[in-house]
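Below you will find the structure I want to go over with you.
Every protein chain but one is kept in place in this view of the complex.
== subunit A ==
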Amino acid sequence: MIEVQNIHKSFGDNHVLRGIDANFEPGKISLIIGGSGSGKSTLLKCMVGLHAPEQGKVLYNGEDFTRMDFETRIPIRKEIGMLFQNSALFDSMTVEQNIIFPLEMFSDMSRNEKIDRANYCLERVNLAGRNKLYPAELSGGMKKRVGIARAISMSPKYLFVDEPNSGLDPETAILIDELISELTDEYQCTTVVVTHDMNSVMGIGDYILFLYKGQKWWEGSNKEIAHTDVEELNNFVFASPFMKAAKERF
């Protein structure tokens, strides 16, 4: 369980987050949605400790992550897996080395156990046998899947995903969504996804947090979103003619 309490974050005069409160539950996929500049990526970075909020708390199972120093954060960070928007794979390492890297740093597994784990993770993302390729040799969708394989290598309790579908074709985007859904079930992890992809919203969003101008504007499930009368949310979700037509059918 992750609790976000009254988070404020500014960059200079730009007050990006203005008192966000939210709860993210284990075994569920929580989506943070909002327009460009609404603060969704900043909120995610505050949650994982890449940005320090000026005010507020992020609690992991009741422990205040924002007040911890580098050393005390390590046990929680070992339980975090994250997929970045551009995958953030280490260029100088092969696919296998990328996946093994967190295990080498933090586990006492033997070499063979680590390779077995890497193979399992690669099978899990349908990339078996691609161990020796370098990130430069992979397509965008494959990089995302390797990023997911690296994120799950330590069997995370918390999975954070930043724009998983950006730059992907619709078919691959759906595959990535399905994978995130399957992994959330498998590890019963608290999954938080930042997205503006409406297929993800309607498909995998157990809990949706809509940010508007740095504030929590709406929260609910993907079933409730179709019937909301919040104008800003409707303008965002049903912006395209296709989505408008889909809403009318509901």
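The working rule: contacts are C-beta pairs under 8 Å (C-beta built on N, C-alpha and C of every residue); 3 or more make two chains touch, one makes a residue touch a chain; residues count from 1.
One rule holds in what follows: contacts and distances are computed from a predicted model.
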*UniProt protein name of the chain not shown, from "Phenol 2-monooxygenase domain-containing protein", "Cytochrome P450", "Fe-S cluster assembly ATPase SufC" or "ABC transporter permease"*: "ABC transporter permease"
*From the list A:A22, A:L43, A:I80 or A:I204, which touches the chain that is not on show?*
A:I80
*Where the complex has a chain not shown, which of A:G39, A:P53, A:P102 or A:G214 is the residue touching it?*
A:P102
*Tell me, which residues in subunit A touch the chain that this view leaves out?*
48-50, 70, 73-74, 77-78, 80, 82, 84-86, 88-91, 101-102, 104-106, 160
